[in-house]
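Just one protein chain is left out here, and the rest sit where they should.
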Amino acid sequence: MKEEHFLVSTSPHIRSAEDIPKIMYAVIIALIPVAIASIYFFRLWAIKLMAVCIITAMGTEDIFQRLRKKDITVFDGSAIITGLLLAFILPPSLPLWAASLGTFFAIALGKQIFGGLGYNIFNPALLGRAFLMATFPVLMTTWTKPFSLDVVTSATPLAQMKFAQSFVSHQSLFLGNVSGSLGETSALAILIGASFLLIRKIIDWRIPAGYLGTVVLLSSIFWFIDPKGFADPLWHLLAGGLILGAFFMAPDMVTTPVTKRGRWVFGIGCGLILIVIRSWSGLPEGVMYSILLMNAITPLINRFTHPRIFGEQK
Amino acid sequence: MRIRSFRGGVHPPEEKITSQKPIQELPLPKKVVIPLSQHTGVPARPTVKVGDRVKTGQRIGEAQGPISSNIHTSISGKITSIENHPHPLGPPSLAITIESDGRDEHHPSVKHNNDYFKLHPNEIREIVRGAGIVGLGGAAFPTHVKLSPPEDRWIDTVILNGCECEPYLTCDHRLMIEKTYEIIEGLKIIAKTLEVTSCYVGIEKNKEDAIKAMREEIRNKANMEIVSLKTKYPQGSEKQLIEAILNRKVPSGGLPLDVGVVVQNVGTALAISEAVKKGRPLIERVITVTGRGIKNPANLRVRMGTLFKDMIDYCGGFAGKPGKIIMGGALMGFAQHTLDVPVIKGTTGILLLTEDEVNIEEPQPCIKCARCVDSCPIYLLPLYLGIYGEKELWRKCEELGALDCTECGCCAYICPARIPLVQLIKLAKQEIAAYRKKK
Amino acid sequence: MKIMSDTVKMIAVLTIVGLISGGFLTFVYEQTISKAERKSLESLRKAIFVVLPEAVDYQELKLADQILYQGIDKSGQKVGLAFLVEGSGFQGKIEIMVGVDQDLSRLQNIQVLESVETPGLGGKITDQEFQDQFKGIAARPKITYVRNRNPVTPKKPGEIDAITGATISSKAVADMINKEIVRVWEALQ
Partner (left out) sequence: MRQYILFKDALKGLWKENPVFRQLLGMCPTLAVTNAAIFGLSMGLATFFVLLCSSIIISIFRRVFPHQVRIASFVVIIATFVTVVDLFLKGNFPEISKALGPYVPLIVVNCLILGRQEVFASKNPLHRAVADALGMGIGFTLALIALASIRELLGSGTIFGVQILTLVGEGGRFRPWIIMLLPAGAFLTLGTMIGISNFFTGRAAKKSACH
């Protein structure tokens, strides 16, 4: 028998089928229902905004990787996710140049500066939005009514609650027939995509559970104490970007703790910050800041939630 | 009843393609190469010289020191050389080559003992030691050492390990079906030697027929239990097995002894029974030749020292272009660069992967998905061991418990970024050992 | 002996440096401080005349814990009160000179003297456009603000438009003026 050339490497000799592009594309698939809902509600605005954000995200990634003489990984899906998620948390009528600028910053400042995929501290899409929020606050708080292509400014449900003490119906909130960021209005569409991610075990259920659970618990307590001053828990759950944030932003792997206990801490922390911001701060919405703040302390959480090694003595 | 298991682990595809294939006897090989180091511990010292005629079962290597094992010839014939030969676990090492005379004459020391049940534990230990029996699950730790716990240790339980959690491998599975009686006999001998009262056999749920056969065999035996375990890798790892069956945790850096348990592989139990009853030293074992790279996968009973190529020829040769030859399982086995390596006591199987099953993927940056953390049965943080390992921060690795790693490979299997975590951790363990020694 | 002289030298040098520096600063201070004080007084005066457009002179009225500036026109008539309002905005202290009618019913004008609000957002409270909104509006029952006013709806009495994107700063201005007017009114009773 002829001697063949055999490959020699260390164990294990088989690998699971799941790799990074597969995970990324699963997230993109999960975002499709949200994209469809956003096109349904905001028509051409949605298509344009998503296209601009995705193209800018990929372009920026490409430029930075060329400048840093790294492998070009534009098609691993992570840039597409950042672009798409950022589009979903922008007001539908945001001028396209502003969206493009925000996406550039999201990728450049939120991701590439830290060393690219896997090294960033903050969720890039949220960082992009935070940048736009600080740069063009007026544009970022100009909302459009669903189904209209004209810019008819209308306050978001959360702003209406905060500044005018009026509430939108639960049903509108669930279906998404309210003004708000492109992809955050329809809880239904987000839940469809999120359940796909949870079934495929792409995201850890602990973060959304901790996040939403804390929000429900705290808002129930406040609502019970003062039903007039605070919204009911279901309303809190459905209004604003909470559901989108809890399923697509907070569980972002790169920027969240690695241990199960840590992820509980992360989710609960997000919930606490959100309720504090929504109830007592000058801002109507707090999803973005709650997640960014918890991102910032993720290394700390990791440090304090090291698991006890099997059989380790106390 | 709840299915018992442990925390962590992975679910690789089972691929037990040979599970329904009865064990076949491999024809007597023309030549065997018997390495003097087939076990954990010090290599044996050769007791024969080139040109000697030997008979099957004759001792040709003598154990050196407490943790070592005797070596016996597996065929009868003439010794043609004692020199370095490729070894499946590492660099070439000293091995005895024997040309067969085709007669398979047994050495006079191999004889039945009809009064075996009257033996004193120490006599049994002596037989096991003399027969050169080591753990057949892969680690090849000398069995007589395990059967001789220190005086101050209280052992109350024996667990037979029939999990065979590695994908592809089916040799233990077949043994449990075909040699049920002998295995239980072996278990009784072990229990008697250790003077323990409770015995368990842990078998993964995917081997229903084996569980049934074993349950049948132990009917009316009060102190034995067959435990059906969740099919999950690494269910057959000692620490995880003990956790699953007894809910006891072996302390970090400790042994099963520390929680009063001795774990033996089912194959080892069979070998003990053979040695005690029939006086047969450990000269043959059952291995699984499997994978998509082989024409006719099979479970084979082979003599120690049989070369891989003989077995592959017997199984019809390669199917397609072979990519990787692995001794052992897909997750913990050792890749071979040549087919000129012999079967040793710890060989559980030969796995042939085709070229297209073997694709080396460039490691990508860690995205901190923490799948490795969730799958680690020892609760380490493999991703940080990898990160610090790459930066050669060995002391950080030590702080994170690198030495506790059992190298089960769950983390590297599951890693979507294809980071060679096991390799990095192995390296870290070596470096830590090196600087500890220096101190 | 050596150590002794070192210590003496250290003390001597430090003392001399301190003395020279102190003396020099006293001189500079004398030269500039009157100028600085004059300037800040001047800006206060200017502000009073801005918020009380009809006044040509003013008198200081000292109430319990605040100073009111009584505006007087050419004919010696009392034409309104001016006072400083302080409060915290979105980022820090805001100081406003407020001019009101003698009976505290109507705002004459306001001038923001100090603010560290976000430039381009809350910072717009120093814009003339924002401040002009307060000209002549009813001060009682209170000044209110609206966000995103529909341009068609007319303003109610005492209503101002909040700055888009800076509701907090606008609210802070309205609130602190409301509070101070109440305080002054109570003090005058």
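Chains here go by letter, A, B and C, matching the order in which they are written, and residues are numbered from 1 within each.
What we mean here is this: a residue touches a chain if its C-beta (ideal position, glycine included) is under 8 Å from a C-beta of that chain, and two chains touch if they have at least 3 such contacts.
This is a predicted model, so every value here is computed, not measured.
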{"item": "Displayed chains contacted by the hidden chain, counting the whole assembly", "value": "A, C"}
{"item": "Residue among A:Ile29, A:Ala98 or A:Ile297 that touches the chain left out of view", "value": "A:Ala98"}
{"item": "Candidate in contact with the missing chain, chosen from C:Lys9, C:Arg45, C:Lys78 or C:Lys179", "value": "C:Lys9"}
{"item": "Absent-chain interface as seen on chain A, which is shown", "value": "98, 109, 131, 134-137, 139"}
{"item": "Chain C residues touching the omitted chain (full complex)", "value": "6, 9-10, 13-14, 17-18, 21, 24-25, 28-29, 31-33, 35-36, 39-40, 43, 114, 118-121"}
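Throughout what follows, only the chains that are shown with their structure count from here on.
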{"item": "Geometric centre distance via CA averages, chain B-chain A, whole Å", "value": "47"}
{"item": "Interchain centroid distance [CA atoms averaged], chain B/chain C, Å", "value": "85"}
{"item": "For chain B, residues that touch 2 or more chains besides their own", "value": "none"}
{"item": "Chain A to chain B touching residues, read off their complex", "value": "1, 3-4, 6-16, 18-20, 22-23, 73, 76, 115-119, 204, 253-260, 306-313"}
{"item": "Chain C contact footprint on chain A (complex, rising order)", "value": "137-138, 141, 153, 155, 163, 282"}
{"item": "Chain A partner contacts - residues on chain B that touch it in the complex", "value": "10, 12-13, 167, 239, 249-254, 309, 312-313, 317-318, 321-326, 330-339, 351, 353, 357-358, 360-361, 364-370, 373-374, 377-381, 383-384, 400-401, 404, 407, 409, 412-418, 420, 422-423, 426"}
